[in-house]
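A single protein chain has been omitted from the complex, and every remaining protein chain is retained in its original position.
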Amino acid sequence: MRTAVPCVVAQASGTRVQAGSEGGRRIRVHRPEGRVPGFRNDVPMMTLAELQAKARWVWQQTLLIHKRAPETRVASSLSPVEALVCLYYGDILRFSPKEPLWEGRDRLIVSKGHGSIALYPILADLGFFPLSELEQVCRPGSFLGGIPDPVIPGYETVNGSLGHGLGVGCGMALALQRRHSSNRVWVLVGDGELHEGAVWEAIMFAGHHRLGNLTLIVDNNSRCMLNDTACVVTLAPLAEKLKAFGWRVEECDGHDLAALHPRLSAIGREPAGQPVALIANTIKGHGVPSLEASPISHVLSVPAGEIDRLLAGDYAGAH
Amino acid sequence: MRTAVPCVVAQASGTRVQAGSEGGRRIRVHRPEGRVPGFRNDVPMMTLAELQAKARWVWQQTLLIHKRAPETRVASSLSPVEALVCLYYGDILRFSPKEPLWEGRDRLIVSKGHGSIALYPILADLGFFPLSELEQVCRPGSFLGGIPDPVIPGYETVNGSLGHGLGVGCGMALALQRRHSSNRVWVLVGDGELHEGAVWEAIMFAGHHRLGNLTLIVDNNSRCMLNDTACVVTLAPLAEKLKAFGWRVEECDGHDLAALHPRLSAIGREPAGQPVALIANTIKGHGVPSLEASPISHVLSVPAGEIDRLLAGDYAGAH
Amino acid sequence: MPALIKTRMRDAFIVAVTERMAADPSLIFLSADFGSPKLDILAQRFPERFINVGIAEQNLINVAAGLALEGHAVVAYAIAPFLTMRCYEQVRVNLCLLSQVRPMNVTLAGVGAGYSYDVSGPTHQALEDLSIMRVLPNLGVYSPADSATARVLAQQLLPETGIRYLRMDGKELPDVAEAPTVAELRQGFRFLRRGQGVTLVATGYMVHKALEAADLLAQQQGVQAAVIDIMALSPLDGQALGAALAGCPAVLSLEEGFVGKGGLDAALREILWPVAGQTRFKGLGLPHHYRFDIGGRDSLLAAVGLGPEQIAGQAVALLAP
Partner (left out) sequence: MPALIKTRMRDAFIVAVTERMAADPSLIFLSADFGSPKLDILAQRFPERFINVGIAEQNLINVAAGLALEGHAVVAYAIAPFLTMRCYEQVRVNLCLLSQVRPMNVTLAGVGAGYSYDVSGPTHQALEDLSIMRVLPNLGVYSPADSATARVLAQQLLPETGIRYLRMDGKELPDVAEAPTVAELRQGFRFLRRGQGVTLVATGYMVHKALEAADLLAQQQGVQAAVIDIMALSPLDGQALGAALAGCPAVLSLEEGFVGKGGLDAALREILWPVAGQTRFKGLGLPHHYRFDIGGRDSLLAAVGLGPEQIAGQAVALLAP
């Protein structure tokens, strides 16, 4: 069902090793054969290098969208690139581009909606909507706004107001559990978003109900809007907090696909007796020096000239 | 400034040892002489036995109020009796009955307002209002309602809606800190109240700002309205949760004055570098067998006859 | 008139929900740690479909939304002021906004209309809810006057896609009439009494006061007041109501909520505007402040001019030449 993947920006090509391979070791990514009849995200198995190339492409596209639509929150959208690439291309999330609300899908709630513009190129690439739509972001008539909404195929819920996603995800996870579905619910939040009390109500609820089919990915870029989260209202020690609420907690570099992908992939296939949180330690404005350096990167735009220079340069070395 | 203490119910008399004494050892309660000029709660120093007698009196009065006004939440109001008695009679809280909003007072926010009817006899006994008012609870024209409000001398804030007190207390503590006041803010909450996300916003805020002049007393009677908190949405492990938010946590039997008073007293006099929580493990409906036994004690009333029998009997042995 | 047996709306509602749960295995009941003996029966009969989310109204709504997105019909039950105000933005975003894009079936069932929790103080009184819930798009706002209405509302609404708020009284009340018909529910109002001269247009508990006032008017003034029971503020068929009021020289609206703040009186002023020259209108409701004083509900209402005698007096004044 997937459309071909046209490349708006040239992709780097890599040697073919299987996704999830770390260093030289080959780790086969679990393919949930037969788990759900009609598993539809027939993305070809990717090597780590291919995943990295895809991440680079998504990063580039995110910058290009921002160049055309400077209203988009670029720094916020660059930190979760790798997590989203893992989920969609790393054989983790089950989805169906031509039938976005396909019953057999895994549910991804992008609670930090403002910081998920990186998902636009991914959804377009996978065929949820035409790639040409990426040219229209924030333009009149487009459905791709500055903050994504459920009118976009592939988005489950209303985004923009922080702190809602995990509670809604709890309701979904409960429903899936009740009908013994093997589908999972993934919720992506920002670290600052964890200031919201509503999130802790949901964390408590999920822990109590042992929602093992629920995964929280914290895009832990350590900044909220006006400053470092540690300076505003600290979340440290975050892992201890979540554990004290009955969650299993994992933590890793959120930009290192070799570390991130196996974690997400394992979470996605292992049945858990409790909800799982992955703290993905990331950099806000990843790969854009001016953003990485500023505590108020959240509200910064990247000038078109700087984007051009960045796209001409080397992404991996940018930080 | 304090009025004499008339005894509506006969008080047990005890041998004169100083408050805070545990077993045979004599521990002098710290008297904050000169800390604030005009420290006004000139309650005479009490022995542990006197404190116990006072607690018994408050317990009896609470039942008598409930007998007259069955709308009051009696089970909820019996669990914090000893904590309130310690604060008011144990030389811990600074207050001024004739000038309830005296600048030099310590602030007590009774966030679990519904479950603080036990404070009515205390405030009356101390002279905040005439003891005769206790006859009027829930009657037209009285200011003593089923849920106390700040129209009652001695109550700081609006109560009835759960989850507000700690956040308001944070604001007060911040203000006191800013003007280098030695006054403290005490907030009394129910365990179920900790379900509210707003409380966790405040817990996070207090931890971040190291509000050492803020103390949270959790009346941990392990029940909310419909059931045991552990069955509804568990709070365990509560101490770990609070610690992970930067709080110092203490825990003790909330009915054992010999254990409770020294804790509260120490918290009240030791300057802390972080907010302090005391988890007072209590029994909902303490001393009333029918309430103690029922998971829905919250909504139960105690029939007048049972109250009469209880008041004739022995309180200490009731559970 | 039915017998004066007093019942609680929430009981009638919960019994109807229990019946519906037997018929619809998708229906889930959520409570924010709020209950009653009838609810215990429901919970015991359907332990798998009764979930107490704890004292967490925000999460109550969010979990309801998630379940609804997965095809469950959901009832979310709590004390009215907390259900409407503590989680207002959750209702807005995850129910009203989201249900504009994705089909959802959620019934917000709140107990404690107006002053019904009279000894619990202003935090427990629902004085703003009619106004603020009416502001939200894609949300039905229902305000039954009696158990019979609450029951048929439950029967009618629970099977339907949509989001709605049901404002229920906290006290035992007699039924004001036979259960409304489906057609009456659909248009949001019904006549309880036909009359001439003045029409009392009331909602919730004030319907009872309106009936008492109408009795007084008949006995003392010989005025046969018409009484209309507003069962829904949204959707309320303004055209039908306007037509029903056409030619009526005087209309009094009665609500147990702040008056002049976008509730029933505002709805009526809009409906009556075209005939404002011919029809006299006055909105009665609660004055714009909180009350800390204690007293029975009827004495609280009398203190703000909403006793039956006072209502009758207002009607007489409105009719005066």
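We call the chains A, B and C, going by the order they appear; numbering starts again at 1 in every chain.
FYI, a contact is a pair of C-beta atoms (placed from the backbone, for glycine too) under 8 Å apart; a residue touches a chain by one contact, two chains touch by 3 or more.
In this text, all values refer to a predicted model and were calculated from it rather than measured experimentally.
Although it is not drawn, the missing chain touches A, B, C when the whole complex is taken into account. Only one of the listed residues, B:V168, B:L216, B:V232 or B:L257, touches the absent chain: B:V168. Taking the complete complex into account, C:G262 is the one of C:P174, C:G242 or C:G262 that touches the chain left out.
Touch with the chain omitted from the figure is made, among B:V43, B:L176, B:L260 or B:I279, by B:L176. Within the complete assembly, A:S161 is the residue of A:Q52, A:S76, A:S96 or A:S161 that touches the hidden chain. For subunit A, the residues touching the absent chain in the complete assembly are 69, 71, 114, 138-149, 151, 158-163, 192-193, 195-197, 224-227, 229, 232-233, 296, 299. Take subunit C: the residues that touch the chain left off the picture are 81-82, 85-86, 88-89, 92-93, 96-97, 100-101, 122-123, 128, 131-132, 134-138, 258, 260-263, 265-266, 269-270, 273, 276-277, 281, 283, 288-290, 292.
Summarising the interface, subunit B meets the missing chain with residues 101, 149-151, 156-158, 161, 164, 166-176, 178, 197-198, 201-202, 204-205.
By our rule, only the chains that are shown with their structure count from here on.
With chains as nodes and touching pairs as edges, the resulting graph is complete, every pair of chains being joined. Separating the CA-averaged centres of subunit B and subunit C is a span of 38 Å.
Centre-to-centre separation between subunit A and subunit B, using Cα means, comes to 47 Å.
Along subunit A, residues 197-198, 201, 204-205 each make contact with two or more other chains.
The set of subunit C residues that touch two or more partner chains comprises 53-54, 56, 58-59.
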